[in-house]
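As structure tokens, the structure follows; a few thoughts come after it.
As you look at this complex, bear in mind that one protein chain is not there, while each of the others sits in place.
What follows is chain A.
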């Protein structure tokens, strides 16, 4: 269902980025990069606007003609960005939320791994497997 998944660190560099149709990878990288601005805007607006009741899930960041981009920020300022295909209209908000939950759980497991230094690229196979299971339903 998800076409591309990215984990971005607090200093805004990618810890993990993976997309399914592997030819157009650069396009997805650009999309994730531009969505970071939207994420920052939402986080900073939260102090003033009463829109957010201190939630971690950010919701739909912006839709393009083929794709929709969703965002989620943890308390440690690590951002998860997910790009899904617009033609896949069956995806509801709850499913996206549960996908982000799974991502967050796996990220926490990676963080607690003593062999992992915070700030490195994520190379855990368990994390890869979890992301693959989220993406594989497309093809």
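In the analysis below, a residue touches a chain if its C-beta (ideal position, glycine included) is under 8 Å from a C-beta of that chain, and two chains touch if they have at least 3 such contacts; residues count from 1.
Criterion: contacts and distances are computed from a predicted model.
Considering only "Signal transduction response regulator, receiver domain", "Small ribosomal subunit protein mS29", "WD repeat-containing protein 75" or "Trafficking protein particle complex subunit 6B", the record for the omitted chain gives "Trafficking protein particle complex subunit 6B", by its UniProt protein name. Set against the missing chain, the residues A:10, A:27 or A:97 yield one that touches it, A:10.
Think of the hidden chain as still there; on chain A it touches residues 10, 46-47, 52-56, 73-77, 104-105, 107-108, 111-112, 114, 118.
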